[in-house]
Structures are given as C-alpha cells and as structure tokens.
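Every protein chain of the complex appears in place save one, which is left out.
This part shows subunit A:
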Amino acid sequence: MALRLWASSTSNALRISCASKTHVAPAFSLSRCFSTVLEGFKYASSHEWVKHEGSVATIGITDHAQDHLGEVVFVDLPEPGGSVGQGSSFGAVESVKATSDVNSPISGEIVEVNSKLTETPGLVNSSPYEDGWMIKIKPSSPSELESLMGSKEYTKFCEEEDAAH
C-alpha cells in the first residue's frame, strides 16, 4: 500500500526521519513477529496478497499491513467491470491515522468487490485474509504471479523491512 500524504502543511516544513529498530518497543516488535502470513498466497512488496483459484484471483491487504495501519474506518473500492494494472492503485484504506492506497499485485478485470466492507470496514483488521478481502479479478497475465513473493519470502521481507527502520 502506498501512503497518501494526508495532511501536509506548507508552513511547517519540518524534517522527519526513520525510527530505528532500537527505538521500537518490545510490544510492537512482538506484534509484528506474530503477523500471520498464509501458505498458498502470493504477496506484493506493497503488502497486498493475492490468492489465485481457477479463473479468479482474490486480493486484499496482509495482516502485517492491517497491523501497521490500525483500526480501519473506511475502505474505498472500485466498481466491478473496470480493469486494474499490476502495481497500480485500485482503492484506498482509511485508518484513524492515515490514508493508504491499495495496489493490485496483478493485472486483470475486476469481477467482484467486497461490499461487506462498506458497512464493516473493520473486517480488514479482524480477518484480513478471508472476510476482509477487497476485490476479485480475472487475471489478464497470470504469469505476473511469478513476480510476487511466496509466504516464506514475504515473512522475511517484513522482518527485514521492520529491522531496517
């Protein structure tokens, strides 16, 4: 997910920097370590998952992503029928803290969106890999799946990303 700079201020041009791992409290490190990563899914470096079954691929954001975002209060989803390109944004997730774009891990035609998220956006937190799915697409280039990470690779990716900051 790509973060949208939701509240920039021109007059307050204050520099910010990265918080290093030494500054991350144990509680947060632990919660990250326990983020669930499922077998059989493919993962994008922008923290979306895709599950390809038959002719349809289901897409959502990972447990790691929802954990970082905090309570999701709104999910902005596209209309079915449109198309998405690999790596391009199809929607957005709003948490109390911030707005984040959600990118599609693979290209295809949107065949269904999870309308339950309109009423219950918190499903993204409580069930990121099941009830909190976001869109289903008909992949146009299934070979794109090969460019994505497997579960072990993604787990390592998250650990390294957390450690780097």
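Following the convention adopted for this analysis, contacts are C-beta pairs under 8 Å (C-beta built on N, C-alpha and C of every residue); 3 or more make two chains touch, one makes a residue touch a chain; residues count from 1.
The rule is short, and it goes like this: contacts and distances are computed from a predicted model.
**Student:** For the chain omitted from this view, which of "Integrator complex subunit 3", "Transcription elongation factor SPT5", "Proteasome subunit beta" or "Aminomethyltransferase" is its UniProt protein name?
**Tutor:** "Aminomethyltransferase"
**Student:** Using the definition of touch stated at the top, determine which of A:D76, A:E112 or A:D131 touches the missing chain.
**Tutor:** Answering carefully, the residue with contact to the hidden chain is A:D76.
**Student:** Taking the entire complex into account, which one of A:V56, A:A92 or A:V111 touches the absent chain?
**Tutor:** From the options A:V56, A:A92 or A:V111, the contact with the absent chain belongs to A:A92.
**Student:** On subunit A, what residues meet the omitted chain?
**Tutor:** Interface with the chain not displayed, on the subunit A side: 1-12, 14-20, 23-28, 45-47, 65, 68-71, 73-74, 76, 92, 94, 96-101, 103, 161-162, 165.
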